[in-house]
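Omission of a single protein chain aside, the complex is shown with its protein chains in their original locations.
Each chain carries a letter (A, B, C, D and E) given by its place in the written order, and its residues are counted from 1.
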Amino acid sequence: MRRQTFVSRLDDRLRTDDYADVDASANGLQVGRAEGTVERVALAVDAAEATIAEAIERDADCLLVHHGLAWGGFDRLTGLHYDRIEPLVEHDVALYVSHLPLDGHQELGNAAGLADVLGLGSREPFGEYGPEYVGTRGTAEDTYDADDVATLLDKELNTETQVLDFGPNEIEDVGIITGSGVDWVEAAADAGLDALVTGEGKQKAYHEARDRGMNVFLAGHYATETFGVRALGRLAEEWGIETTYIDHPTGI
Amino acid sequence: MRRQTFVSRLDDRLRTDDYADVDASANGLQVGRAEGTVERVALAVDAAEATIAEAIERDADCLLVHHGLAWGGFDRLTGLHYDRIEPLVEHDVALYVSHLPLDGHQELGNAAGLADVLGLGSREPFGEYGPEYVGTRGTAEDTYDADDVATLLDKELNTETQVLDFGPNEIEDVGIITGSGVDWVEAAADAGLDALVTGEGKQKAYHEARDRGMNVFLAGHYATETFGVRALGRLAEEWGIETTYIDHPTGI
Amino acid sequence: MRRQTFVSRLDDRLRTDDYADVDASANGLQVGRAEGTVERVALAVDAAEATIAEAIERDADCLLVHHGLAWGGFDRLTGLHYDRIEPLVEHDVALYVSHLPLDGHQELGNAAGLADVLGLGSREPFGEYGPEYVGTRGTAEDTYDADDVATLLDKELNTETQVLDFGPNEIEDVGIITGSGVDWVEAAADAGLDALVTGEGKQKAYHEARDRGMNVFLAGHYATETFGVRALGRLAEEWGIETTYIDHPTGI
Amino acid sequence: MRRQTFVSRLDDRLRTDDYADVDASANGLQVGRAEGTVERVALAVDAAEATIAEAIERDADCLLVHHGLAWGGFDRLTGLHYDRIEPLVEHDVALYVSHLPLDGHQELGNAAGLADVLGLGSREPFGEYGPEYVGTRGTAEDTYDADDVATLLDKELNTETQVLDFGPNEIEDVGIITGSGVDWVEAAADAGLDALVTGEGKQKAYHEARDRGMNVFLAGHYATETFGVRALGRLAEEWGIETTYIDHPTGI
Amino acid sequence: MRRQTFVSRLDDRLRTDDYADVDASANGLQVGRAEGTVERVALAVDAAEATIAEAIERDADCLLVHHGLAWGGFDRLTGLHYDRIEPLVEHDVALYVSHLPLDGHQELGNAAGLADVLGLGSREPFGEYGPEYVGTRGTAEDTYDADDVATLLDKELNTETQVLDFGPNEIEDVGIITGSGVDWVEAAADAGLDALVTGEGKQKAYHEARDRGMNVFLAGHYATETFGVRALGRLAEEWGIETTYIDHPTGI
Partner (left out) sequence: MRRQTFVSRLDDRLRTDDYADVDASANGLQVGRAEGTVERVALAVDAAEATIAEAIERDADCLLVHHGLAWGGFDRLTGLHYDRIEPLVEHDVALYVSHLPLDGHQELGNAAGLADVLGLGSREPFGEYGPEYVGTRGTAEDTYDADDVATLLDKELNTETQVLDFGPNEIEDVGIITGSGVDWVEAAADAGLDALVTGEGKQKAYHEARDRGMNVFLAGHYATETFGVRALGRLAEEWGIETTYIDHPTGI
């Protein structure tokens, strides 16, 4: 497929432009020429030396990630930036990035994928971020308790979930903001949810969860954010493009 | 001691005013009247319902914390804010806060206290934050390896340290930014340090540490930030004020 | 009535959210818990020690004012802020505030109430403030002269109106911006009005009125702004809530 | 005197440049050519049609005022701006403006002149405004009560002073911010003053004065601000320039 | 025609208000009273001493220009500003300005007029500028080569066109941004155009044109911007107003 076609299709599907003003990440084609073709896409959560090297190793011509290299642009191309960009340039591997558009996508996104794992129905967007959303909420078929949720997450995401079980014993209505989502503890409480599932912790989350009586599940940043790029991989496969998923957990 | 005297002495010693433009935290006296006296100070890392209740329980007339309630001020006094402020007002407990001034203090601060634990000499300020610093660097007497550091931290801080051991095997020059300090991985590398010791992790820290070849120790936000308030407690004792430390680990 | 219901009804009726970006005042519930009930509302123009004390004296559980305590939020809760908030917290009196939403409301608002006093018909919003309005204009049934207007205002508002009678002798079309509205002298002239009625004066108003040939009536800030809260009081009475108006003129 | 010399001397003496970043007023030569001479200066508090016409009538070649025409510049020259500028241009009358530099000048300024009237000694700058001051404080030789102050102001300034006598009965330490200075009520209280003398009132001043226990004297904007331009007039006379003071009270 | 009518008609036709947020030029009536009449309009590209003097010489009561005097307003009226405004005021000549609204107007604008010269059909707006456009694109009936375009421009615009002929030999699709339009070289390339015609050059245009393979014609700022005001002159003639075009080329 022509590279330009590939990029346009993804941008359309993910509504990349709608997130341009609220996301520090330069989403869409972030590094590379618009010309050329895409035959083989490597998928990864993070763009970094290890995943870039592996993408080259696997002979990909495009690396599609959730966390790219440019956050608020590049001041200059030196140090860490240069080290990461050099192999992309030398092997002509394009870098396609989708950060918040992929967090918020209600079908292909990270939260949507995690909601599947938890078997949530009656879904709606959750997690306002300016005029957009970056997560999903839904209702469990049967009531969980906190241990159920943690056990399920540990097993399905291959992670060790930290539980702040300050909320109700019976968990039905769950909000999901993958990655770094603890800033939405109050929003979850205001929305009447029983639990918030997210990735990495921050100190203030503990007392906010405790004081607002909310169950918060910290299942790991990496572990909660593999769904989106893998869903995009399945989409690319449908378009006739070969894909390969590079699993590189960070333990964070 | 008159409350006003107590507040002024702390503000002078911690250079509260110098951090006014760079810290979102409203440092100094954050809640309460300037009038009255201070007889008994409770010390805690976080101001929240649990620690406030405990301070009242222990009959304190002032609660001195690292993490206060106002970050960029209070929009209004409702929800979580109201719940936390109400008991302070009802029991006339003043809230004194010192966030970045306490992180950066080279003698009384969190990083300084942690540097004592690691036995670092030849210390200098580390971690530029606008015109100020928020951490400390120093040199170990004997060379550590990564396991040594982790073991020492686990024991002395009663924590479980996560190690990103991508740096040199022999660790001598160590930078410390307690709490949420992973944004200084590159600065640590540029400064030629062998390791960065900090509190809580962020996803991007993993690959930055890996790509810049830096040892990063994530010893926990709470665990790394008890030093400052306890040092202020010792100071207050010297001034003839009774103190009591409220230990409430968050596991984060 | 549940406190939350009371707050929501007022916010809806006054379109509180629509003014959020243009008003420095934190409108809506400004201090207090959302939980609990509202049985007895005290109404006042200003929230300050005297009116708060009187509201407690009259056993109100909610104080509803035009001028609240938070303008651009509270940096911290000390000094004047603490002195005013303490009695609210100690007696669990909620503070509900409506500043510009109440100025601009074309039915319940301050300008609307003053337009009733002046017997104005054919009313329209007046006084653009960003995308909203903060006043009202209308046409008198019979032509006034400047003395008529001043006499009427003095009598009905129990005030001493200062007159800048630089406009036409015959006054028919009148703009009203209560409180501090002299910044709209030019707008009144551009709109072809014969007079502007407002509250307190500013030095520059004199020459603007003189040079643009406009009649300006300075009837006092307090005196022109009792209408809105009293109209909300009547509304609350309709909802079955007891109300009491605290009259505390400032002479300004 | 050459116009350029006149302008430079005033700018130097008043430190016009130091106020450039904090004052919305375009201070210094605001309208007119730098070329030409100054033989006869008209002095007035406000630049407006009446004072400009009078300056022309009195054959002045320069009008020196406290309140000029440009506040944050002129968007365009139409309406009120055009009407005021036209006669200046047609009669080649230069407009020199000194707003905050004249308020804050500790010798020639408005507050300094008013401090003379009140017989204050031990003077210091008062009223921080960014890095500058806009007023003066001092100590009365003999103690005043509130009536004394009001009577003195009424007589010497030919005004009707409104008194908010919420402060101590004995008034010794007085802060002065002429014109619109009620925003400094809290600063006056924090500085331990017994009274604040200023010009025009604002609604919020009443309750701030009441709640902080401060005597506030509202002696009128115009009445408190004639001192500065008259002092500059005396200075100009010393330089051999004829001057004429245009008295045009606004009653505000 | 009443001056107010003249101004309103032009503002409506040119959509002056729509450009208010994106244009530093104060468009519409920039200097003068709204009152009075317009009998005789002088048209010029620039408002400056020479064209203002000539307008007065030709007895115009309004000068209509593309480049006015106020860019981001006037800080004060001194120096160059005073020298230019003085004759306008003394002879009561109104100044009407239309900068970007006239660049972007698809019928009366500068680019539209230049597109007529080049015989372009299938026109569409070109040159995004915030939410508006400042140029036009179209397709030539017959294919040009670079020399053809330059020769045509030189002859019709009485100029000396500088050619950066880095684009295709056959030129069909042409973008036009008059005046200072070299910032749109990349946009022209992205839009698949064969050439960009603009006015004055900037250093960076050379290499951008070279590296993106774009033909760029620098036909002069003045030479490309006479169309708009002349079109407005024809419009004014239709309204029964006398007009006179002041030709004052700058050679830039």
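Keep this in mind: a contact is a pair of C-beta atoms (placed from the backbone, for glycine too) under 8 Å apart; a residue touches a chain by one contact, two chains touch by 3 or more.
Note that the structure is predicted; figures quoted are calculated from it, not measured.
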Touch partners, limited to displayed chains, of the chain removed from view: A, E
Which of E:Arg3, E:Arg84 or E:Arg137 contacts the chain that the document leaves out: E:Arg84
Among E:Gly28, E:Gly179 or E:Gly228, residue touching the chain not depicted: E:Gly179
Selected residue (touches chain absent from view) among A:Asp21, A:Glu90 or A:Glu238: A:Glu90
Where the missing chain touches chain E, by residue: 46, 48-50, 67, 79-80, 83-84, 162, 179-180, 186, 190, 199-208, 210-212, 221-222, 250-252
Residues of chain A in contact with the chain not shown: 26, 28-34, 70, 72-79, 82-83, 85-86, 89-90
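The criterion applied here is as follows: only the chains that are shown with their structure count from here on.
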Shared interface numbering between chain E and chain D [over half = same, under half = different]: same
Chain B and chain E: spacing of chain centres that average the CA atoms, whole Å: 61
Computed distance of Cα centres, chain E from chain D, in Å: 46
Shared interface positions of chain C, touching two or more other chains: 79, 83
Overall pattern in which the protein chains touch one another (line/ring/star/complete/other): line
Full enumeration of touching chain pairs: A-B, B-C, C-D, D-E
